[in-house]
Structure formats: C-alpha cells, structure tokens
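Excluded from the complex is one protein chain; the other protein chains are retained at their positions.
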Amino acid sequence: MQSRYTTLTVTAGLFMLLFLAGSLQFDGFGSTRVFANLFSDNAFLAITAIGMTFVIISGGIDLSVGSVIALTGVACGLLIGQYGLHPLQVFPIVLIGGALFGAGMGALIHYYKLQPFIVTLAGMFLARGLATTLSEESVPIDHPFYDAVADFGIQLPGNAWVGASTLILLAVLVAAIVLAHFSRLGGYIYALGGNAQSAQLMGVPVARTTIAIYAISGFLSALGGIVYSFYTFSGYSLAAVGTELDAIAAVVIGGTLLTGGSGYVVGTLIGVLIMGVIQTYISFDGTLNSWWTKIVIGLLLFAFIALQKLLTGKRLLSANGTREFSHA
Amino acid sequence: MSNLQSAALPEQPVSPAGLRGKLPSLSGRYLWPLLGLFCLLAINLVLTPEFFHIEFNDGRFYGSLIDVLNRSAPVALLAIGMTLVIATGGIDLSVGATMAIAGAVCANLVVSGVDSVFVLLVAGLVAGLVAGAVNGGLVSILGIQPIVATLILMVAGRGIAQLINAGQIVTFQHAGFAFLGTGDFLGLPFPVVLVLIVFAAVQLLMRKTALGLFVESVGCNAGASHYLGINARAVKMLVYCIAGLCAALAGMISAADIQGSDANNAGLWLELDAILAVVIGGASLMGGRFSLVLSLVGVLVIQCLSTTIIMSGLPPKFNLLIKALVVIFVLLLQSPRFQAQMAALFKRVKKQPGRAA
Partner (left out) sequence: MTLLSLSKVEKRYPGVKALDGVDFHLREGEVHALLGENGAGKSTLVKVMTGALDGDAGTMTYLGKPLKLKSTAHAQSVGISTVYQEVNLLSNLSVAQNLYLGREPKKFGLIDWKRIHRQSRAVLERFALDIDVTQPLSNYSVAVQQLVAIARGVDMSAKVLVLDEPTASLDAGEVEQLFGVLRELKSKGIGIVFITHFLDQVYSVSDRITVLRNGTLVGEFETAQLPRKALVGHMLGKELQEAAHRSGTREARAAGEALLEAADVSVQGSLQPTSLTVNRGEAVGLAGLLGSGRTEVCKAVFGVDKVSSGKLTFKGSERRFRQPADAIAAGLALCPEDRKTSGIVGPLSIRENIALALQARRGWWHPMSRAEQQRLAERFIEELQIATPDADKPIEQLSGGNQQKVILARWLATEPELLVLDEPTRGVDIGAHAEILKLIKKLCSQGMSLLVTSSELEELVAFSDRVAVMRDRRKVAEIEAGDISEDTIMRAIAEA
C-alpha cells in the first residue's frame, strides 16, 4: 500500500462523492457548467492555496495571504486609476512587490529564528495596514483591458465557460507541479519540511530555500489578488478577509501534512474544489445556510488532521527503536 | 496616571539590598513593556493634556483613560487566558470564535425568555468551557500541534455561532445582562471590574496553588517535567479550558455592550490582539515564564497605541500599519541574533571615534 497517496485518494474520492451526491439530488448540478464554475469562482483561492501548499510542505505557515490579495487589489486600482498605467505594466510591479514582501518575511523567519506564524501574522497586519493607508475606500478599476479579460475565454459544450482566471489557475498549477517535482528547489522544500536539521546536513541551502518559499507564496497571493480584481473590477482594503484560513483548510483537506514534508499541489486544487462543491451544494439546496460551509469545513479539517495523525503515528511506530540524536 | 503607574509597579524598592534584588527582574522583564506604555502615555500627555483628565460624575469616573481601560476589557480577558496557553508552549487561535459562540448562546437564551442573569452567565461559561475542552483534548490527548488544533475551532466556531443565531444578528433587551457590558461598579465601568476580578482569580489560582509553577515547568522543559512527575496533559487541558472561559466572558461583555450577537464580527481578529499583547508583554512563544501583569500591560500598550494614533491627528487608517511595525520591532527585540547584531553595531559606533582620533 502506497501510504503517501492515501490522503490524496481520500480527497479525490470525497470530491467525486460530493459532486455525485449533488448531481443526483439536484437538476443541473452535474453539468460541465457547474464544474467549470468551480474553477472560475475559486481561481483566486486556488492560486493562493497553491502558494500556501509549498509553505506548509516546508513546515511553515503563511497568514498574510489574504491581506496581500487586498493590498494587490488596492495597488492595482490606484496604479491603473490614478496613475494611468496600463494593467500589463501594473501586474509585474505588484507581482514583484508580492514576492519581495514574502521574501522579507522568509528572511525574518530564517535569520532571526522567529516562528513563521507570528512573522506572517505581523505581515498580515502590515499588508492590510498598507492597503488601508493607500485607500480606505474601494478603488474602482475601469480599464478596457479588464473588460477584454472578462470577455476572454473558451466556450465548452454544456454552456460551460473557461475564463481567463481558470486559464491562469491551470497555468499556475502546471508551473507548481514542475516546481514541486521537477526542480531542485522543489526537492529542497520537501526536504526542509521533512527535517530541517537533516536537510542542512545533506547540503540543502536552507536560507535560500526558506526565503524562496515565502517569496513564492507572496508572488502567488499577489497573482491571486490580480485574479480577484478581475471578479470585482475594484481594489478594496478589506477584501479577502479570512482567505488565509480557507487556503490553509484547502491545503489540509488536499492531503498535505500540516507538520510538513509531504503533500501534493494537485491535492490542494481538489481541496479548493471540495470547498467549492460544498458551497454550490448549499446554494442549490436553498434551505441550508451558508454557515454550514464553515462547520462542514471545520469537520473536514478535523477529519483530515485526525487521518494524518493516524498515518504519521503508524510511521512513527515503524521507526521505533531508534534513539534520539544527541552528542555529549 | 498615578494610579496606573502604581498598579503596574507593585513594590517600590525600599532598602538598597531590596533594590539590588529587584533590579535584574525589573530590567529584564518589566522594563521594556512598561517603558513602551510610559512612552505612549507621555506622547499623549504632550499631544493632549486632557488625556489624563478624569472626572467623577453621577457615581462614575469619566475620561480618556477610563475609555482606554473599558475598550481594552475584552482583549484583556482573552490575554489572561492566552498568557497561560502560551506559557505551556501552545497557542489558541479560536478565542475569537469562542467569543462569538458564547455571545450567541446568551443572546438566544435572552430572546427565548430566560431572565436569570445567573443562568445566562453559566450558559455562556459552559459554552466557553466546552470550546476550551475541545481544544485541550485535541492538543493534550490527540497530541495535535496547538496552532492546528485551535485552527479547527477558529474556522468551525463562527459557523456554529451563526447556526445558533440562525444567520441573523440577534438583538435583545435585558437590563441585567446588559449591565455586564455597560454597567458601572464602584465608579468604574463593569467590564473593567470584571477584568480585575478575573485577573485576581486567575492570579490566585496560579500563584497561590502550585499550578503556575507546573505551567511554567511544562513550558520550559516538557521532558524534564515528565521525569518530575508533572501531569503535562492535565496542565495543558486546564490552560485551554481557562482560555475558553475567559473568551466566553469576553464574548458576553461584547454582546452585552451592543445588546446583540453578531456571529460574523463578534471578537473578529481579537485572538491576534491577545497574542500580540502577550508577546509585547515579553513572553516567549516557546513557552516558559509568564506574567499576567505584563500581558495586561501589553493590552494597554495596544489600546493606548490606537488611542494615541487618533489623538495625534493621524488618520485611524494608520492604526494597523503602526501595529504591524510595533509587532515586528518587538519580535526582533526578542531575537537573540538581533540583540547580538545591535550590540555589535553599538560597539562599532562606540569604537569609531576612538579609531578616528
């Protein structure tokens, strides 16, 4: 039994089960349109969660992603609206900005041996604070390019629409899979999450890798922010509050070990889709209310964490009889 | 001002010997948080002398300082529980959600006709206790890392509160319960009195029994504590339960204050303020020594900071930004490497003129 695929299999099975249940219960649920909308409605979350996947695989956490999404939106709105830049000029600026923001947090975490959770918590305040300082009001984005993006897409059979945000998500997914499994950095990220001390002894450049991980997360959050602005045609400093929790939940439901060292980018995407299906199910049902989403996600979180505990617990047992590494 | 100062510095050294004995702990732990608070108060004094003006009207004190105390009450309650949790090396992200649950429970009981304040209090506290026990169970029995374990309730808790409220903002009229949030007692707003009572109770529980020592021992060295015969599981269970109870109280005074329960916004992000207060109070997130007094100083620093920003005429939108910078600064101050770098820098700056000469 390949235990490392266990959680991934469970996740994929759960998604199919939920989708099937919805399809059987409601007319129009089991359509390509609903399926395609799962991607386009949740693209910003999925992109952000993919960045979070790397952070969690490395044994860290990034609480700043929601704020970075908001900051990116506000920055886009101001640069396009007030400074008259073209969106294609603005995007590189905010993406690099997001990456640098993440890199800064990574540097603090590595060089000053601070806990990721508290550093990114400060980062969350900082980004949100910057966004608020830039503009407390929602900044509308009115640019022909945005209209073009909204109209861009591929029509699929069954009235399904694959829009720009879905295409960006798929591109990010491919890039993330390549990074995770076909680059050295990917190996280093898994190594760091497995055991930072061993990784260092095996020659993993810990400083560079840590900074890169948080830079990737910052970059993808900024990209998520751009995609988010495609939906709203605006930037708002209080946008995407709580997205960090959704992203973490998606990563965990997607089968990534919260203690680090193991997980798959694809799993995270499925995790996001599961959360999307639950929301769709609730909106189709009409009698259930939106708070059930939170409760169900909480229960799923618990179930998956318990499952992880069970699997790693077994692994720990098999490695028993080994002694602690200590030298006089 | 004078009352604040004397409260924070409980004993003035009397004899030279006493002075020497007290100095290390003063400079080590009490100095920075108190200095920060003192600076903020001094800035306020310069900006607006009336900041320290306190009036006595209709049997109650009024003034900016009283407002600061009153507004910081919910975070202060959370910080008391959070201090203990952090002292064991844990963290509780769910206290904001627990506040929402407790508020929702009480609001719905009032609406459904429960009149006894005692019953309401007990119901709210039981809700908090259950939440704390769930966290404590996940951490101490299942051995899940605290940040993850409490994340579950942080996500699900708000859903549960909304479920109790059926998605509405439940408003109510109940003079007795509203007293929790808006009443006054002995001239002080009741929330402030409540904070003092909880502080005294927890302080007594920790320092007049051996629990405080056990909490610190588990936080400093869990391995050695096991060898010593301390039941670390029970200690952890206890601190999460206390955190849950404190959060429930905070949730009740928030609900009583607005005479309603808003499951979406009650206590939103307050868990972060509580953690920051404990960090500003100088506690290590790795666990170990704790001081409830210092955490409360941390709460006041955060609240004074917000007030100072408003008083200084800066738009309140800078609030978050400044808070973030303060947190990063405090974190760096606690990092041994940063301390070493600063010391080296200081040395070099000191040496420079000598070399030039």
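First chain written, first letter: the chains are A and B, and each begins at residue 1.
We adopt the following convention: contacts are C-beta pairs under 8 Å (C-beta built on N, C-alpha and C of every residue); 3 or more make two chains touch, one makes a residue touch a chain.
As the structure is a computational prediction, the values presented were derived from the model and not from experiment.
Partners of the chain left out, restricted to shown chains and counted across the full complex, are A, B.
Screening A:S262, A:T280 or A:Q308 for touch with the missing chain picks out A:S262. Of the options A:G163, A:G194, A:G235 or A:G271, the residue whose C-beta touches the omitted chain is A:G194.
The chain that is not drawn here is touched, among residues A:T9, A:Q89, A:S183 or A:S283, by A:S183. Although one chain is not drawn, the whole complex shows that of B:L31, B:V122 or B:L213 it is B:L213 that touches it. Taking the complete complex into account, residues 208-211, 213-214, 216-217, 220-221, 223-231, 288-289 of chain B touch the chain not shown.
Not every partner is drawn; the one left out touches chain A at residues 2-4, 178, 181-184, 187-188, 190-191, 193-195, 197-199, 201-204, 261-262, 315, 318-328.
We adopt the following convention: only the chains that are shown with their structure count from here on.
Chain centres here are Cα averages; for chain A and chain B they lie 31 Å apart. The residues of chain A lying in touch with chain B in their complex are 61, 108, 111-115, 117-119, 121-126, 128-130, 132-133, 136, 245, 248-249, 258-259, 289-299, 301-302, 305-306, 309.
Touching chain A in their complex are the following residues of chain B: 91, 142-145, 147-149, 151-160, 162-163, 166-167, 263, 272, 275, 279, 285, 317-325, 327-328, 331-332, 335-338.
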